[in-house]
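== chain A ==
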Amino acid sequence: MLKVEGLKVRYGHREAVHNVSLTVEDGELVTLVGSNGAGKTTTLKAISALLRPSGGTITFDGERIDRLAPHQVIERGLVHVPEGRQLFPDMTVLEHLELGALRGRPGSMGFAERLRWVYELFPILAERRTQKAGTMSGGQQQLVAFGRGLMANPKCLMLDEPTLGLAPIIVDTLADTIRSLHGTGITILLVEQRVDLALRLADRAYVLETGRVVMEDSAQTLLADPRIKTAYLGL
Partner candidate 1 sequence: QQPPVRIALIGPMSGTGAFEGQLGLEGAQAMVSVINAKGGVAGGRKLELLTYDDKGSPEDGVSAAKRAMEQDNVDLIVGGWFSAVALSMKEATRDKIVTVMTSSQHPKVTEEGHKYLFRLNATSAMMSEFYSKAICDRIKPKSIAFMNVNDDWGRLELDNYTKLLTACGIEVKGHEFYNRTDTDFTTALTKLKSLNADAIYVAAINTSQGATIYRQIKQTGYRGKVIASAGNMNPKLVELSGNSLEQVYSASPFTEDATAPSLKPWLEEYRKSYKNEPSFIAALGAQAVQVLAFGIDAAGDPRAYDKIASTLKSQEVPTVMGNLRFSDKGQASQAIHLVQVQKKQIVSVRD
Partner candidate 2 sequence: MNAAVQSSTGNAGEILAVSNLTRIFGGLTAVRDVTMTVRTGEVVGLIGPNGAGKTTLFNMLGGSLPPSSGSIRFDGSDCTGAPSHVMGQRGVSRTFQITSLFPSLTALDNVRSAAYRTTRAGWGAAILRNAAYRREEEELRRKALEILAFCDLDHRADTLADAMSYGEQRRLEIAIALAAEPRLLLLDEPAAGMNPEEGQRLVEMIRRIRARGVTVLLVEHHMRVVASVCDRLVVLDHGVKIAEGPPAQVLNDAEVIRVYLGREPVDA
């Protein structure tokens, strides 16, 4: 479904991602792990067209998307829940959710139904629907960003550190949500620093280091890999 080949991305003169190739099959949950500065965020941004790659190709559903604008990528059902939340500080929670649905694909659920679903997943969003996002706590904001992404009815969801700043109890909820999204057939590309969690959720994983893919395997295999254990899990 999503195929990245030979991706290169540069910031100014410096190349941050050199030659990354990865594929995510239909309905698969793939995770991308790597230490700080490895290029995970950069890769996702390139896929969602926030950054323009300097080399390589990106195809989604068989179509080249590396020359599109971000809104065109979303229209095709590829939705990115970004690192750092990227909310609209003076807009309310509800407005965020409405905007999320604005360009989404029509799906089985109508807007009202979808809204109810998101509210059920994260009751705090319902409770705070008229609060301005800028005044919410860090974790609450993270949920707004996630909820906004869900409202777009994604075919493929890219999550950049979705558990960042969440209390353990909410992390569990979120993990359940991701699992059930995956269960309903949504394709997911997950970037997550809670590597153990990510590997337990995922089917397959890529390990990124300094802008290159250094390992690629089924999540279970990697979870057991001693190199992963020492480098990422601190065991």
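Definition applied: a contact is a pair of C-beta atoms (placed from the backbone, for glycine too) under 8 Å apart; a residue touches a chain by one contact, two chains touch by 3 or more; residues count from 1.
Regarding selection, all candidates are chains of the complex that A comes from, given by their letters.
What you see is a predicted model, and the numbers here were worked out from it, not measured in a lab.
**Student:** Which numbered chain among 1 or 2 touches chain A in this complex, counting any copy?
**Tutor:** Per the touch definition, chain A is in contact with 2.
**Student:** So in the complex, the part of chain A that touches candidate 2 is made up of which residues?
**Tutor:** Per the touch definition, chain A meets candidate 2 at residues 11, 14, 33, 35-38, 41, 83-84, 124, 135-140, 142-143, 161, 164-173, 193-196, 230-235.
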